[in-house]
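Just one protein chain is left out here, and the rest sit where they should.
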Amino acid sequence: SSSSAKEITIRIASGHPPTVVYAGLMKNFFQPEVVKAVKAKTGHTVKFIEGYSGSIVKVFDTFEGVQNGVVDIGGFCFCFEASKLPMHAFQIMLPFGTMDPVQSVAIANSVYKQFPSLEKRFHKYNQKLLARVGDGGYNLGTNFPWKDLSELKGRKILGAGLNLNWMKQAGIGIIPVTDGLPGWYEKIKTGLAEGGIMFPSAWGKTFGLWEVGEYYTEIGFGSITWHALTVNKRFWEKLPPEVRPVIEEVAARFELKTGSANKVGYEKDMAWLRANINVNDLPESVRLKWAQGLKDWPQQHANALEKKGFPAKAILNATLDAAEKVGYKWPVRYVVK
Amino acid sequence: MLVLCLIVLIAMGVHIAISLGMTSALGIFFTTGADSYAFETVQRMLAATAYEAIRSYIFAVIPLFMLMGEFIGRSGVVTDVYRGINKLLYKIPGRLALATIIGNALFSFVTGVSIASAAAFSRIAYPEMKRFGYHKGFALGSIAGSSCLGMLIPPSVLMIVWGILTEQSIGRIFAAGVLPGALLMSLFLIYVLVMALLKPKAVGEGIDSVSKIEKQLIKDKKNEVSIPQFFISLGGILFVILAVLGGILSGFFTPTEGAGAGAIIGLSLGIIKGMRFRDIIDAILSVGRTSAPILLLLVTAALYSRTLAMTGMANAIEGLFLDSGMEPWMIIGVMVLIWFLLGMIIDSISIMLLTAAIFAPIAMKIGYDPIAFAIIGIIAIEAGLLTPPFGLLVYTVKAAIHGEGDNVQVMSIFKSSTPYWMIMLICMVAIIIFPEIATFLPNALF
Partner (left out) sequence: MSKFMMVVAAIWAFGLAFLILANIIGRSVFDSPVYGTAEIVATSIVIIVFLQVGYAIRSQSMLRADFLIIHLPYSIQRIFLAIGYLLGAIFFLMIITGGWEESVLSYIEGEFEGEGALRVPSWPARWMVMIGSGLALINYLVLAYIDVFKPKSSGSL
């Protein structure tokens, strides 16, 4: 095939800068691995045009960008597509899940396999799912110390999208506040918010939130696999057929890598936070109390989604089972009927 | 190629928003394969950008700050303050021009656009200066020159647009503008004082005419401001500054909230000063007319900067600067030169849309503080408002005095504005050398 070697140009983009773990892996792992593997296995050369940090598409319109062919491959968060991808946030609907990103990716992978509708949903928007992306586990950072849920009453805590429900539905009396991550620093600094639900990397060096909120509590909301890498369907179909499986193979490695890199990163970031600010270790009973406060919410949310025709009950149950299969024990075993 | 296409369209007098939009369309068409599918991509991207680009809380800041300035500008508060300062400066040579500058600086804290300042002070200050025999060019030059403060002192539409384009905190940029604005105002005042002493003729004989002034003042009492009125007006403006800017800089407000509150406070002040329903509606409509084209420009500018990234042009231009072997100060010099040149042909906001997203990352890579660079850029771009042939402020002043029956040559106003332009240049160089002038306040506050 080397006689007909082609140069393939791929526009790859994300609204996030490469300092965010998954975008960094896109740039420093996915891209070079694709170039290397395609060259080795097909003889074609691949050239990437990069659009990170929102230079081509912003965080909230990357999905549309891939759909419209403005970018060929895009990395984005389902949190900005609550309306088009409501079912894909199934791990958010089951808070206090595993904090291990490797497990989180494995759980998501298993659920997607059982419910092909999840992958098919992307076809509707003219794209194909290449890889899921696991995130570091969510905890709670604050600018005040706390030991018991009662101390959170009346506090203004930042969240994004669906995870605002972790506060609203738990009956603790938290005032949920929402803003894009870049706005969090000032909101906390100025007292418009007093904390936020965030993973350690962003609380630490990436977004510097530790400077304004010097308490980080390892409450363990869970590691969520709700970013993804998708490719424009038409672009995909026009690729030389021998290239497609090569990219798919790299994408699968990329997916696993997001789990393992975030796992290693989580430990490193937590160590950094421990060294620089006050990391609050809580007795398991506090986590349990919060989880109990949320025990009815998965059912409520599932009911709402079922009404819209999504198999929410089956998917949530499959997620609960898949987590147990990889060895995770839920603090509260949600019941979704 | 794309840049050339853009220049040709702009030179043809095509609306800048359309020039940006159609150039982007062409760019997207060619990068996505130049076939029928690419044409479809173009259309979808245009539609998506039209919907997404300004769908953000922060964009409300533009019309709301304009509303605040419009209410206060129309309330008569500014006239009171100008006359009051005038009275306080009694016996100081060139006091009318000095009062213009101080009054303009105060008004700058409540208005977001320089044109508003220029129009207001042409109406308020020019007739007075004329009455006292000021050289017309000198009088108008001081109005046009000091109106630049409108966008260099927060709130400022230029600062807001810069913050949006480069994703910097608008609150920090606001804070960064305060000291350079004060520096500029001081230099302007020194210049006028020196002129008044060296060339008393320019200020209607200056100090010698005190007796004449007294006679005049007695003659037209109606032009005077009563002490309570002066304190209501000054107090009102100071309250707005404290509440709105104080709120933003201390972090109690986001800029959008500050602008919203400011609009309401401005309205209240206007009502206290006797604004009628009709005046209020006029103010609202006038903001509607001026803010929509700016917001629409922001849509097409977003499209354009995305196209530059998509086609790899953004990286290429960046490479051109960074690999040129120029020293950092030379790179900044080239940028400033480009700004000056563009300032001669198009308006400030358009210039910013064309350059900020490209220049700011380069400046950051060569080690400039992004906030200080924002102020450097804003001064350089704002200076374009005073240079021929497109100096917008000069034309605003000229248009505003049209009713006075005066025929002052545009070039004469340009000439009198040149010292102000040079002072801005000095101020800009000072910030390039000592970025702390800009960064001190935001670092202390945030």
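As written, the chains take the letters A and B, and residue 1 is the first residue of each chain.
Methods note: contacts are C-beta pairs under 8 Å (C-beta built on N, C-alpha and C of every residue); 3 or more make two chains touch, one makes a residue touch a chain.
Values in this document were obtained by computation on a predicted structure and should not be read as measured data.
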### Task
Just name the one of A:L164, A:A252 or A:V326 that touches the chain not displayed here.
A:L164
### Touching the absent chain when the full complex is considered, from B:A263, B:A357 or B:A438
B:A263
### Given A:G154, A:G208, A:P245 or A:P283, the one touching the chain that is not displayed
A:G154
### Task
Out of B:A139, B:L297 or B:I375, point to the residue that touches the absent chain in the complete complex.
B:L297
### Task
Just the residue numbers, please: which parts of chain B touch the chain that's not shown?
9-18, 21-22, 25, 40, 42-48, 50-51, 54-57, 59-60, 63-64, 67, 252-253, 256-257, 259-261, 263-264, 284-285, 287-297, 299, 344-347, 349-350, 389-390
### Task
Touching the hidden chain in the full complex, which residues of chain A are there? Just list them.
79, 82-84, 154, 159-165, 168, 175-179, 192
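The rule is simple: only the chains that are shown with their structure count from here on.
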## Note on the structure
Cα centroid separation, chain A vs chain B, in Å, comes to 42
#### Entry: Contacting residues of chain A [partner chain B, same complex]
11, 49-51, 54-58, 60-61, 64-65, 67-71, 182-183, 186, 189-192, 234
### Message
Help me check something: in the complex, which residues belonging to chain B touch chain A?
### Response
28, 31-32, 37-38, 40-41, 44-45, 48, 52, 167, 169, 171, 250-252, 254, 305-306, 309-312, 314-315, 446
